[in-house]
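Notes follow the structure.
Note that this complex is displayed minus one protein chain, with the remaining chains in position.
Up next is chain A:
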Amino acid sequence: MSVANIIINDKKIIVESGTTILEAAQKLHIKIPTLCHLDLHDIKMVNRTASCRICVVEVEGRRNLAPACATPVFDGMVVKTNTMRAIQARRTVLELILSDHPFNCLSCAKSTDCELQVLANEFGIDTRPYQGAASHYPLDISNKAIRRDLNKCIMCRRCETMCNEVQTVGVLTGYQRGFEAVVAPADMQPLSESTCVYCGQCVSVCPTGALTEQTARPEIWNALFDPDKYVIAQTAPAIRAAIGEEFGMAPGEAVTGKLVAALNNLGFDDVFDTDFAADLTIMEEANEIVERVTRQENLPILTSCCPGWINFLEYQFPDLSHIPSTCKSPQQMMGAIVKSYYAEKLGKKPEDIVLVSVMPCLAKKYEAARPEFAPQGVPDVDHVVSTRGLAKMIKEAGIDLATLEDEDFDHPLGESTGAGVIFGVSGGVMEAALRTAYETVTGKQLAKLEFKQVRGLEAIKTTTVNLDGTILRLAITSGLGAARTVLEQIRNNEVQYDIIEIMACPGGCINGGGQPSIHGDFSLIEKRRQALYSEDEGKALRKSHLNPSIQKLYEEFLGQPGSEKAHRLLHTHYFPNKDYSEE
């Protein structure tokens, strides 16, 4: 390994050759502003476009300023990051970027969470110095999940890198040239006319308000204040591990009790836990796994909880649409049970109940609106709000999450086990299914609950487990690029697996497109992951089939896992070759 001795702002440091000036400066705790640059090396996402030039620095002996994010160091390099010339140039760069920006921060969803706004503030921008041409593109609100406002795009192309290289969905491209250039789907069509799966990872990495989410907050407020509606909330596992961040709480702290308290405060009649539905998913899915594995038929079986992944399957692997489990996602299972079993218990009509999902995910908004999930025109899930969206509602209501006393979920659909909690991380669905499948198949109690080999943030994990003599070959993938790799291997008969878990977002739902922004700090994802595993460990019950409310639901209502009624309510089918232009 060759090294380079360099000097930045009179400080000496020895770094590996090939290191960029930016990386070397970070080691010295010297801050160079960046905007287009994004390095999420944990998920192999590095945006190297060097298009914004906000990070220019002075390199001795070099005539022009150098972009720190894309300039490798050399032995003997002398760098100055804050000379008059560098600071002036950076300011001009920012002013030029802002010259084609709407300046409507007050009404922008990304306000206070925007990297461009932060820079403008740090640079002390107080006027609009260049009055040049301005872009005027119509809003793309063609779909239920993602809102695109190209007028706020700074052409950093992080979204494109994420979509094409990490997720391999391949929807975005640099379209046109020069001032007309935009990042858009082919032919500048709206997202709804593309094969976008709405995973929302583009939204997660967008530094400005160009990519945000479609919001259902007005509809939710209306429902909450409508005396004729019975309004129920369900919250996904990953919410509790992240929403605290929006209130200045330490990352990695599960705030389950406070979250429930906040939802009660907002006026929800019942607060249920999607973890309950996750337990229910496991009952149905483990049953399906055991059936298919015992008969050795139609293997591998793929998990089906993730709507981004299901969209990906329908568009990109229609020939494999027979292999995922037919189980609905936990969100939709909760919807189906609330609007049938629970509606009966309440003595209410399904249309008088409004079910609001709090999800870490934008694809869930699309999923909830699928026509097959609205029997007789009444949607099982009425509205979906993201973690970020709920945080805004809590703030709007003047509730300080951090100071709330813990409260418990309502029963019966709020009772859950540790197996349900870990659905929010990559490997969690697999582990939860194994805990139940093992005991169903062997009739024995698991000596050790943890299947540590399926855990972790790697994109593809493969392992085998021994279910009392039956060897199961497992793969766990997170991120759609990883899913593509494994699915292509399956398509070409290169690998043999029995069960595969797929989650669309790298790391799982804790890194979903609806979660608080991490602004390039992937260590937050690891902390959220740990938060969910600790919550699992702290639970008295950690196996889905031991959830008393689940047992009661089967006794009173569903019969057996896989029963005719369970199939009608809790299972679905997929739509290969669906024509997205008609949606």
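Some observations on this one:
Basically, contacts are C-beta pairs under 8 Å (C-beta built on N, C-alpha and C of every residue); 3 or more make two chains touch, one makes a residue touch a chain; residues count from 1.
In this text, contacts and distances are computed from a predicted model.
In the listed set "Xanthine dehydrogenase family protein molybdopterin-binding subunit", "ABC transporter permease", "NADH-quinone oxidoreductase subunit E" or "PadR family transcriptional regulator", the entry agreeing with the UniProt name of the missing subunit chain is "NADH-quinone oxidoreductase subunit E". Of the candidate positions A:N5, A:Q176, A:T442 or A:Q496, contact with the unshown chain belongs to A:Q176.
Checked against the full complex, the candidates A:P67, A:P185, A:P237 or A:G427 give a single residue touching the omitted chain, namely A:P185. Listed for chain A, the residues touching the missing chain in the whole complex are 164, 170-177, 185-187, 194, 488, 491.
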